[in-house]
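First, the structure itself, so that you have it in front of you.
Just one protein chain is left out here, and the rest sit where they should.
Presenting subunit A:
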Amino acid sequence: MSVDQTTVRRIARLARIAVTDEDVPHLQGELNAILAFVEQLGEVDVEGVEPMTSVTPMAMKKRQDGVTDGGYPDKIVRNAPATEDDFFLVPKVVE
């Protein structure tokens, strides 16, 4: 399978990465090189094989559903590009 330029733009949009007109042909070539490389997986018989969901056999750890952390909003927002009163600021989303 290979991707055309419209698909490259659609993937970039889904991935929330802006691309310029000059980027698109490069990306198309690189993505198609990777897709051509993974094409050989089609020859493997995977009938009846379960997909891997756990790397090593282990039961998911569980704990009491309770508050175990928090109470330091200043630390949480410390690295944010724009904040006000311990809130993250974003451009207006709802008119």
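For the reader, a short list of remarks on this structure follows.
Basically, contacts are C-beta pairs under 8 Å (C-beta built on N, C-alpha and C of every residue); 3 or more make two chains touch, one makes a residue touch a chain; residues count from 1.
Simple rule for what comes next: contacts and distances are computed from a predicted model.
A chain of this complex does not appear here, and its UniProt-recorded name among "Xanthine dehydrogenase, molybdenum binding subunit", "Glutamyl-tRNA(Gln) amidotransferase subunit A", "Phosphate transport system permease protein" or "Biotin-dependent carboxyltransferase family protein" is "Glutamyl-tRNA(Gln) amidotransferase subunit A".
Think of the hidden chain as still there; on subunit A it touches residues 1, 3, 7-8, 11-19, 27, 30-31, 33-35, 37-42, 44, 46, 49-53, 55-56, 58, 60-61, 63, 72, 75-82, 88, 90-93.
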